[in-house]
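Mind looking over this structure? Questions follow.
One chain of protein is taken out of this complex; the other chains stay put.
Residue numbering begins at 1 within each chain, and the chains themselves are lettered A and B in the order written.
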Amino acid sequence: MPTYIVSAAANRLTAQMKQEIASRITESHSGATGAQGFFAQVIFQDIAQGNHFLGGRPLNADHIYVHGHIRAGRTMDQKRQLLASIVSVIADAATTQSRYVWVYLSELPPSQMVEYGKVLPEPGCEAEWLDALSTEDKAYLLGRG
Amino acid sequence: MPTYIVSAAANRLTAQMKQEIASRITESHSGATGAQGFFAQVIFQDIAQGNHFLGGRPLNADHIYVHGHIRAGRTMDQKRQLLASIVSVIADAATTQSRYVWVYLSELPPSQMVEYGKVLPEPGCEAEWLDALSTEDKAYLLGRG
Partner (left out) sequence: MPTYIVSAAANRLTAQMKQEIASRITESHSGATGAQGFFAQVIFQDIAQGNHFLGGRPLNADHIYVHGHIRAGRTMDQKRQLLASIVSVIADAATTQSRYVWVYLSELPPSQMVEYGKVLPEPGCEAEWLDALSTEDKAYLLGRG
């Protein structure tokens, strides 16, 4: 139910770091919200040389920026935990310091999100939603992890 | 008044599919909201190999993700119709199944959107807005389709 876009300089993150960040952001999201892992999409964007500025000047330090879109309806505590967890995942997986990590969380009403071709359920109604899928769709989702 | 970002694996969508998706998303938006087509921007993002994860694992299936930013003020019915229409456009134009389609709709107050250099009107006030443009600006917009 969330999509996280992770932006960093091209070649900053190795394939192994990307894999670790993707799986651990997915765990962070499930841990903070209780949502199943197959709902989490993570996309990396490689920023080309010369395209990244901070304070009006070319970026000359490490910097990893995560922008998540999640379902509205989470508590402040869940969102706080999610933010803290993502900062720590990135610092750890990319072997950097938290000072170089930015994270934004945007919220969307579930009724404005389609995943796997279906409008998402409200938080707490995931089981009924899953049950209502066709056998084939359900098998596909459960195979996502 | 909307911008739709369509993300898929690099080389997944042919030039012809992109053209068809762009024109049919534009029609879907006009059909659901009544807004004129020249307000619709569609941008494709080609996701590089190794940059896309689902459920914490590398994506190993078809997947097309659309994120739209539209003017706030549409009814639930309009948004529902818009989502359904986009899912069906993507599945059809990219010859895939709706299971592989994700769509998010974010909303923005018209007062926080500038198109063609001008702050957008509230829904329903498009005609006055268009009339207030310079002759040259208006000709340019009407030439967009």
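The criterion applied here is as follows: a contact is a pair of C-beta atoms (placed from the backbone, for glycine too) under 8 Å apart; a residue touches a chain by one contact, two chains touch by 3 or more.
Only a predicted model underlies this, so the values are computations on that prediction, with no experimental measurement involved.
Student: Can you work out which residue in A:V42, A:V103 or A:L120 touches the chain that's missing from view?
Tutor: Counting the whole complex, the residue in contact with the absent chain is A:V103.
Student: I need the residue numbers on chain A that touch the omitted chain, in ascending order.
Tutor: Against the left-out chain, chain A lists 7, 47-48, 50-58, 61, 65, 67, 76, 79-80, 83, 86-87, 91, 97-107.
Student: Contacts of chain B with the missing chain: which residues?
Tutor: Contacting residues on chain B, toward the hidden partner: 3, 15, 18-19, 22-27, 37-46, 69, 106, 108, 111-117, 119, 136-137, 140, 144-145.
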